[in-house]
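Okay, handing you the structure first.
One protein chain omitted, others in place.
First chain written, first letter: the chains are A and B, and each begins at residue 1.
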Amino acid sequence: MTDTTHSTVKSLDLPRPSSPWIDAMRRMMRNRAAFVSTIFLSGLVLVAIFADFTAPYDPTLADFASIRQPPSVEHLLGTDEIGRDMLSRIIYGARISLFVGVFVQVVATSFGVTLGLIAGYYGGIVDVIIMRAVDIMYALPNFLFAVFMVSLLKPDVGSVLLTLSLSTWPFSARLMRGQVMATKNADYIVAAKALGTGDVRIILLHILPNAITPIIIQFTLGIATVIMAEAGLSFLGIGIRPPNPTWGAMINKGREFIRTSPHLAIYPSIVLGLTMIALNFLGDGLRDALDPRMKEVG
Amino acid sequence: MLQRTTKVLVFVVLMLIFSIQAFAQDEPTVLRFPITSDPASLEPGLVKELVSGQLALNLHAGLFTYDIDTNVVPYLVSDYSVSDDGLVYTFTLRDDALWHNGRSIVAEDFKLGWERYLDASLGAQSAGEPWEVVVGGAELYAGEADELSGVEVIDDLTLQVTLTRPSLSFLQSLATPVTWVVPLEAVVEGQPEWVDTPVGAGPFKFVEWTPNVSIVLESNPDFFLGAPEIDRIEFVVVPDTTTSLAQYEAGELDIVAVPPAELERVTNDAVLGEQIQYFTRAQIQYAGMNQSMFEPFQDVRVRQAFNYAIDRETLIASVLNSAWTVATGLVPPNIPEYNPELAGYAYDPVMAQELLADAGYPGGEGFPTLELATLSSTNAEAIAAMLNANLGITVEIIQPERGDMIDGLWAHDRWQFFLFGWTADSPSASVWTYEMLVCGLDSNFSTYCNEEVDALVEAARTATDFEEAKANWQDAEALAMQDAAMIPLGYSRYIYLVNPDVTGFRANLFGPLGFETVVKG
Partner (left out) sequence: MQRYLLQRIFFIVFSLFGATLLAFTASRLAPGDPLRLMAGDQNIPQDVLDEWRARYGLDQPILVQYGYYVGNALQGDLGKSYHYVGTDVTELLGPAIVVTLTWESIAIVFAIIIAVLLGVVSALGYNTWVDTGAMTLALVGISLPDFALATFMVLLFALRLDWLPVAGYETPAHYVLPAITLATRPCALLSRLVRASMLEVLHQDYMTTARAKGLSNRAVIIRHGLRNALFPVLTVIGILIGRILSGSFIVETIFNIPGIGRLGVTAVLQRDYPVILGATLALAVAFLLSTFVIDLLYGVIDPRIRTAG
């Protein structure tokens, strides 16, 4: 398969330490959308990490006397179908959703990048084996496979994380391989090899840094995809277990009450939507910042 | 000239009007009724769940049936008698009843049909209970005999059944679809489930089954009680109850069950509120505590603590919009053995905490995390929240698919704690007090075991006098309640929205009856 979309890495010279990154940071700051998104996401992460302090109520504490209340001073976003505080559930939901997104992406990206590096760098039979495995994973219908795996395992956090990681790694493996293939015959790598530099050293010092840009971008955008996938599993009732709050499960529950108490579905949808938008803006911002050629356009 | 033109015009207009009217009359009346999944089978003897049961009532007919008040009434039988010792039943069949393929129904059809159900490899539900009391039933099921010797064909319209002991429930079992039969010539070998062309004797004939989409039936002009008014029924598969309600509101379905979450809105709606129909139902909704899967449940104090910690009134009033009524025992009202004296467990968090502390878990300390399996997450979340708030224990919820849930329940090895409903297929306490409580039964999902209860149940089952049986059933139930065998939550009822154009929709304790009385328009 051809990887035209991402074969844009320059192979000019050995990367100088730090300065391109600092430039990139500067460019990021200048991109308003990416800047605002970064602030939003940082805020969300902080609120989620310190949920014990930021959430006004215990997210699992039911108050049967005030069920499905519209927003009020006591409950800023109202209460859910058994009288739990919506705001608190959204905050704790952020913790779970973001954790799932980041965790899965860290695992899947490390795994995929390593395999992609090995496949691309060594080529030959190793490449064939790894890339055929990637092909098989691509051919499997993603969502069906995820549902299948979770249903085979016990439905809990562990299997959701495992399943989503399993179905995500081939993307970064293929991306990384493409990057390595584009880089590995560059003059400076050939030169380094001729000078007797070890494989590990070449990979870590020369190939990886040059190929990392699209990986970082994909990592960011992938978090969004994983969060969506978890929401999809929640729709089927096989995601993270209740009463632990996740955004997907909250929206799905809200569906039942959409006619009477639309706020049950609307608020988590808004937060999930904003997070998706922010992650995408951040990804775009990173692309523009790390790949300055795009910026010259226009 | 002008006159002629006018005449022609009038003629044309009249023709048009007539043709439109004729067209309108030709338009068949179609009843669209949602089912949550495809039926497991269209054969009455293989009825395994509510959907196939409902289809069986429309497609098939048997010797007896249940009427709207859940009384056993003759159906294909025109007359019957019972010997004085209660052992020999003689049935005279109607002479005007035909199978859908046009052949007359004869006594031999029943003997052959029943013998087929008793072939264990068919996996028919009726293989157990009803035949246990028929002479030769157990032997045939065990493969030790070739025929059902207790059933004798006297002539084409006379059938005689001999029992091993008098049974209060034999006629009841003949009124449930699992003992209704089909003409053997219509059964496809190796395909007993009849996907293509089921043949019955009921008010509606099979037209077509598109898996995942719908099952279509049409009025049977030769039905022995007269052809049904409605021309066609479409059982539309709609897995999502939110969707089916929305489809009803948009006029795409004629009858729909109301999910409890929507009950409040529907009741208060000016239009929909007028269309609600309530029917009583014989079902207990309960939380089961599987003692073999979760050790703390073996302690009666823990079980009692759970019973005291759940506020049923609040659960039913605020979460379920009063779709149920509070349960105080296992046997629902409207069942003859119902015991109105049972007090049940009141909501008493203090008592609950004391009992849990006595059992060695003060404030829930040291109590392992519990998994609650459910098909309906709102109720489960409410119960989990109550147990967490009142007992300090953590309950996590798992939502298996229906088939998976039931599989785990029968096997006793998957769910520690579960929400489920147990529904009658006959109006007798044995449905609950025997099936759910007796040691070692597969249907005893809680793996509860108390020999005293067993002894009382056995006395009730073998009693020949109804009052004596009733007393024993009630004692057994009371003892099990004291022992907190499970957590009864509520008695449910059927709540339907019915299109105002549709009349004659009926239901008894077991659910909607056949649609032969339904009229639309």
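One rule holds in what follows: a residue touches a chain if its C-beta (ideal position, glycine included) is under 8 Å from a C-beta of that chain, and two chains touch if they have at least 3 such contacts.
These numbers were taken from a predicted model, which means no experiment stands behind them.
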| item | value |
| --- | --- |
| Selected residue (touches chain absent from view) among A:36, A:102, A:149 or A:162 | A:149 |
| Contact partner of the left-out chain, one of A:22, A:125, A:139 or A:195 | A:139 |
| Omitted-chain contact residue, chosen from B:149, B:247, B:298 or B:376 | B:247 |
| Residues of subunit A in contact with the chain not shown | 1-5, 132-133, 135-136, 138-145, 147-149, 151-152, 224, 228, 231-232, 235-236, 248, 251-252, 254-255, 258-259, 262, 265, 269, 272-274, 276-277, 280-281, 294, 297-298 |
| Where the missing chain touches subunit B, by residue | 38, 40-41, 48-49, 52, 120-121, 123, 125, 191-195, 210-213, 237-240, 243, 246-247, 249-250, 252, 401, 403-404, 406-408, 410-411, 414, 442-443 |
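Keep this in mind: only the chains that are shown with their structure count from here on.
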| item | value |
| --- | --- |
| Distance from subunit B to subunit A - Cα centre to Cα centre, in angstrom | 47 |
| Of all residues in subunit B, those that touch subunit A in their complex | 242, 259, 261-262, 264-265, 311, 314-315, 318-319, 377-378, 380-382, 384-386, 388-389, 395-400, 404 |
| Subunit B contact footprint on subunit A (complex, rising order) | 60-62, 64-65, 67, 81-84, 151, 155-156, 237-238, 241-244, 253, 255-260 |
